[in-house]
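The complex appears here without one of its protein chains, the remainder shown in place.
Entry: chain A
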Amino acid sequence: LSLPTPPAQLPYVPQVSPMALLGKVTATTFALEGPRCVFDGHADASDAVWLAVAFANASAAFRNPPSRADVPPYKQLPTAHSYMTLETAAAAFSCSAPSPPVLRVGSDTACRDQGRPDPCNGPLPSPGPYRVKFLLMGCGGPKAETRWSEPILLRTAVSPSTIDPAPARRGSAVVVIASILASLGAVLATAVLGALGAEVWGSLCRRGLGTDAFIRRSYRTHHIPPALPQPLRPGC
């Protein structure tokens, strides 16, 4: 029984897709850039590329499975702290084939809920952080592997009760409207009360006919001009 040759160490570092995608990292999924041209020269037609996902603090303890039957399944993630998924034919990532631009990890909820046989690309149960690497598996075991990625931290949602709905500052328009209208209203009220008060005061004190009235009713009067006083002659 000869020892298996160790897999070739490729310098490629997997990373989250650099494209401008709003959903590339969500609470339970993340999207990786496809490892295009990475395995050319190492892959045969029958080989498969797997993605190994491990918690960031458990990536150093990850051991490549010696054959396809020993691949850690998705449901062992909580206990083994790692699993492998996204089994794809190596030909899909060769330079000549149009490679999928992004690989979405965690997009298959059906295999988690219905317990289908592995490989299962189920959603990740916790925000992580996780590290991933690609593993090229042949019939005799792992043939090549990439380096581990940087830790990928998924999003954590906060409760909406932390949202404070109060306005940041009082708008200036409200202050303008309120102050101007209040002052106008006060002036009007004062003027009306003053006018009413003056009328009541005047009728109480029985002043003469309003000699300062300048507005007459709409009836015509024959106007007799008052006689001018005779100028006093200076005493003789």
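Here are some notes:
The definition used in the following text is that contacts are C-beta pairs under 8 Å (C-beta built on N, C-alpha and C of every residue); 3 or more make two chains touch, one makes a residue touch a chain; residues count from 1.
Simple rule for what comes next: contacts and distances are computed from a predicted model.
One subunit of the complex is not drawn; among "Tetraspanin", "Transmembrane channel-like protein", "GPI transamidase component PIG-T" or "Origin recognition complex subunit 3", its UniProt record names it "Tetraspanin". Check A:C37, A:C139 or A:I177 against the missing chain and you find that the one touching it is A:I177.
With the whole complex as reference, residues 20-24, 26-29, 31, 102, 104, 106-109, 123, 155, 157-160, 163-168, 170-171, 173-174, 177-178, 180-182, 184-185, 187-189, 191-192, 195-196, 198, 209-210, 212-218, 223 of chain A touch the missing chain.
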